[in-house]
Structures are given as structure tokens and as C-alpha cells.
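Shown here: the complex without one of its protein chains, the others still in place.
The chains carry the letters A and B, assigned in the order they are written, with residues numbered from 1 in each.
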Amino acid sequence: MNTDVAPTSVSPAPASAGAQSGSRWADRGFRLLCLGAALAVGVLLALVVWQLLKGSRLSLHQSGWKFFAGKIWNPVTDEFGALPFIFGTIISSLIALLIAVPLGVGTAIYLTDLAPMRLRQPLTSLIEMLAAVPSVVWGLWGLFVLMPMLRAHAYPVLQKCFGFLPLFQGPIYGIGLLTAGVILAIMILPIITSVSREVLRSVPNLQREAAYALGATRWEVTRIAVLSYARRGLFGAAVLGLGRAIGETMAVTMVIGNTPFVGASLFHPASTLASGIANEFTEATGDVYLSALFELGLVLLGLTILVNILAQIMVRTFTTAETRRVA
Amino acid sequence: MNLTMTPEDTKTVPGGNAEKPRATAPRPESKPAPAASAARAISALSVKNLSVFFGKHQVLKNVSLNIEARAVTAIIGPSGCGKSTFLRSLNRMHELVPIARVEGDIRLFDQDIYSKDVEPVIVRRRVGMVFQKSNPFPTMSIGENVTVGLRLNGIRNRSVLAEQTEKSLRMAALWDEVKDRLNAPAVSLSGGQQQRLCIARALAVQPEVLLMDEPASALDPLATSKIEDLIRELRKDYTIVIVTHNMQQAARASDHTAFFYLGELVEFGPTSQIFTSPREKRTEDYVTGRFG
Partner (left out) sequence: MTVSSTNHIFRKATSLALNGLCVVCAVLVILPLGLILFYLIQKGASSLNWAFFTGVPKPAGMAGGGMGNAIVGTLELLGLASCVGIPVGVLGGVYLSEYGGERLNGWIRFWADVLNGVPSIVWGMVAYALVVLPMKGFSAWAGGLALGFIMIPLVLRTTEEVLVLVPRSYREAALALGLPQWKTIVRIVLPTALRGIITGVLLAMGRVAGETAPLLFTAFGNSNWNRHLAEPIAALPLQIFSYAIAPYDDWNRQAWAGALVLVAMTFCLSLGVRLFSRGRFEKNT
């Protein structure tokens, strides 16, 4: 064992004898092994894009651009339009965001500025536990508990009060866009809350003090010094939540009704990209049908990747700007 | 402003000067008042037996002094002596720390600021604060930063806001530099300008007292001297309490000086006396640079 090598950097000591060259090969080999594993990220990315493209080739060839605008999804007549699925995905995700973002940011404000110190960690842990509940369990609960409750109590009230809006017209089935939106909201709450909390925590205390020193009330301090400062990061948290909502499959499948639908009524059963694939994949007869489902997957992948890239950029630029400013 | 070291100062007091520039403006004479003895000058803030605790740890021990109105009072002392805590207790900012506890009495123009029916929000509007590191709100423009305190208080009238903006920026000696770009983001200013912006922001709500916590410590010498000039000008209309670890600054800019050590008020008196003939040995040791 060499004991006379001075540590100058974290690179391997210079080889002094033939005994070292064996290590050099091992070093190289290990490094290559690790590099290969790290590049698996790139491989996975390429793999998923390639396989989905390959699988949807038939359908792309057949339907072309009409696929995205087509309103009719009828496997029997070989008509495959993706619009109902895109519609369902977007609407249910938007409903989820409308509910989850205010709740999540409000909770984040509570956790960073308002809650007593002793409560903060336990509450944060509870919210993390929420994130650990599997999608299928949410779907089960949504189907047997939430949906009947909403159908019996909440929806009729909504229809009575807001029935003048086409959103709340139409027969109330229970399963449908709105229920899916509510379940999605519950599922994306943990990530929106925890990212928002991180974002709010990185606002420098000096900003809060500046507002307090001017004689601002507690809420005014939050509004002026914290929320507006953290705008971009909070928006990133919302976009992260959106990305999660778009890809959610099981809970949505169980409460949305799985009927291709494009329309105004939020009570109507519908379908999302993910739920459509989940529902019909094992029953797809014929190559074109299967290929159309692969194409739905391609659209889903594209949408998710785009939204997630946007979210990553927003959250990263906010937090690095903060660490740079504080340093 | 010229500062001359009088050769008679055998104690090599750093920056001590018998000739004070305030000879140009008539001032009410004030006796040093370490205790609540009768002072002919008006006390803006009178502090009696103030003790501050953070949990079990006592940071300030039984401090009593009177801050004279329309004068500059400097708080000096080595790090950790409690100067910042003292300053923050004057506008109840220490309450932002949950384990902070205050005993004693502080009166702002004879009103107890710690009484049960006085809210911290009101106190902080009447006693403004400027921090060590400038902290303008980055999402607001220069003009918006100045008027934020006014807008919070419900003043929406555009012309009133514009008038106050100009007045405050002039008082902070920043108007000429920014009058053409009031809509520019506040963070586009230099460090010294940002600090003056924070001063303008604090002045806009017309506080009765202005607290400054080492306002120039993060600035270069040129910006520092501008701040000191500013303090001298503001003295005509405002009561100023400034914490500083720079003794030359205290000697140059203040009328009274309080020396704190290990949480106690060791000595309080006119600045010239503190720096040329202090009564306590600890004060003398500190101002002559033997420690701290």
C-alpha cells in the first residue's frame, strides 16, 4: 500500500509500478460501467420514443393529421380520432389544477409562515403519506365513496346554483369529467404543496423583514414579500402538478366513465389519453386499432414531456437564482 | 464635511473631534441621561429597564436610556453585545422570533408601545427601519418600492403618491439619479442606490423615528459617505437611531452615543464626551481599540 502519495486532487494516484496498471484497467472498466448505466437515461428516452413511434406507424400512415382533430373514436368502423381523449385529458387536468393549486399554495403558506413550529414536520410528513397512496386505491375510494357522495349531494347543488352555465347542465351520472378532476386534484395536491413549500422557504427572510418594518400585516407580508417574489417558482410547481395529472391513469379510469366525449357538460362521462389506453389495450383487435392506441400513447408522451420540461426549467431557474442571490 | 484630528487628543481617539459641525444649527442642549433623570430635550423614545430574552438566554439586561428627538443616537459595541436586539425591540421586530420575550417599558412620545392594545403593525409604521443589507422588493419598480407603504395604508390617489415619491427620494438624495426611470426594476440600481431606495421607502410612510441597522456596512466608502451625509440632513426632521460597528462613523454622524457590552448599557452620553472623555473604563477601552 503506497503511503507516500500526497493528496492533491481527487484523481487516482500516479501509477508507480506494474501493480498499478491492473488497477488502471479496473478503473477504466468500472468507470465505463457506470457511464453506461448513467447513459441508460438517454437509452430509455430513445427507447420509449422509438417504440411508440414504431407502434403507431400504421395508424399515423392511415389517419395522418386527422388523428388529432378527429372527434370520432369508433374501432368498429375503423375511425380513430384522438380529440375526445385529448379533450378529456386537458379538461380533467384543468379542473384538478383549479382545485389543487389554491389549496396547495395556501397549505404551503401555512406550513412556511403560519403554522406553529411543532406542527410543521408532522404535517409535512402527513402530506408525504398522501403521496404514497397508490393510484388504484384512490380510484377504489373515488368510485365507491367520493362519487356517490358527489352525485347525491354536491352535483345537484351545483346544477341548481350554476345550471345556467352549460358546464353544469346535462344529466348527472356521477362518473364523469368533474369527478375525475376532483380525484386528480387530491392526487396532485402533495406534489404541488411540497414544491410550493420549498419555493416559499427559499424566499430570503430579509424580504419578509422589509415588509414587516413598513408596518405590513401578516397577510400583506405574505402577499408582497413572499408570493410575488416566488411567483415563478410557484408557477413551476403548478406545471409540475399538471404534468402529474396528465399522466394519471388508474384513478381516472375508474371514475371517468371511459366514453369518448367532447362537449360542454362537466357531468358527462369522458375519456383521457391514459384511461383510453388502459381501457382498450387488451381488447384491441386488429393491427390498426392497436396502432391507434400506440398513437394515443405517443400523444400522451409528447404532452407529458413538454409539460415536464417546462416545469423543470421553471423550478430550476427559480431555485438556482435564489441560491445565487443569497450567496 | 471635514474631520480634523485635534493634536491635543493624546488618547488617540479614532476620529474624535471636539468641533462638531452642528454648531451651524441651533440645537436644544441635552444632558447625558443614562437614567430617567430630567432632560430638557424631548425624548422620542424612552426606554426603562428593558430586558430581552430569547428563550432562557438573556440578551439585554436592564437597559434604560432616552433617545432624544430630532437627533442622531448611535449604538456601538462589539459583536454580540445586543445592539441589534436593542434596535429591534424599538419597533417590535424581535417578535418575529417566536421565543423572544421582552420585559420593561418602551415609550414612543409617551405612549407605551408594548401595551396590550397597541399593535405591532402600528408601531412599525411609526418607527421605520433600514436594514444592513438593502432589500428592495425585486418584483417592484423603483417608484413602486417607494410607495408600497403608502399603498398598504390605503392611499391610492395618484398625485399624492407621485408627490410623496419625489419628496421621499429627494430626502434620500436619490431623486436626481432615478427621476427618469421610476419604472425601472428596483434591482437595477447599485448597492448604494438600493440602500438609499430603502431609506426613501422607509421615509415615505412618514415615521416618527428611523432605525438603521449598520446601514452602510455592506457599501463601499463613497456610498458610505453619501449615507452619512444623508443622515446628517435627515436629522433636521427625524429622530434617528443607528447601530454601527464603525466608530468613526458613530463619531462623525451622531449626537449621542450608547455603548453596549455583553447585553448591558455601559455608558450613554453626548458623542463628543463618549469619545474624548468616557467615564467608564470599558468604554474607554473599546473606543481606543483595545478590544472589540
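Some observations on this one:
Rule of thumb we're sticking to: a residue touches a chain if its C-beta (ideal position, glycine included) is under 8 Å from a C-beta of that chain, and two chains touch if they have at least 3 such contacts.
Just so we're clear, the structure is a prediction, and the values are computed from it rather than from any experiment.
Taking every chain of the complex into account, the omitted one touches A, B.
One of A:Leu60, A:Leu83, A:Leu103 or A:Val288 touches the chain omitted from the figure, and that residue is A:Leu103. Taking the complete complex into account, A:Leu189 is the one of A:Leu58, A:Leu189 or A:Ile256 that touches the chain left out.
From the options A:Ala37, A:Ile72 or A:Ala264, the residue with contact to the chain not on display is A:Ala37. Contact with the chain not shown here comes from a single listed residue; of A:Val145, A:Leu165 or A:Ala264, that residue is A:Val145.
Seen from subunit A, the chain kept out of the figure touches residues 1-3, 5-7, 10-13, 20, 23-24, 26-27, 29-31, 33-42, 44-45, 47-48, 51-52, 54-55, 102-107, 109-111, 114-115, 123, 125-130, 132-141, 143-145, 186, 189, 193, 217-220, 222, 240, 243-244, 246-250, 254, 274, 277-278, 281-282, 294, 297, 300-301, 304-305, 307-309, 311-312. In the full complex, the hidden chain is touched by subunit B at residues 119, 121-122, 125-126, 152-155, 206.
The criterion applied here is as follows: only the chains that are shown with their structure count from here on.
Note: centroid distance subunit A to subunit B, computed from Cα atoms, is 50 Å. On subunit A, the positions that touch subunit B within their shared complex are 117, 204, 206-217, 220, 224-225, 228-229, 231.
On subunit B, the positions that touch subunit A within their shared complex are 91, 93, 96, 98, 121-126, 128-129, 131, 133, 135-140, 148-149, 152-153, 198, 201-202, 205.
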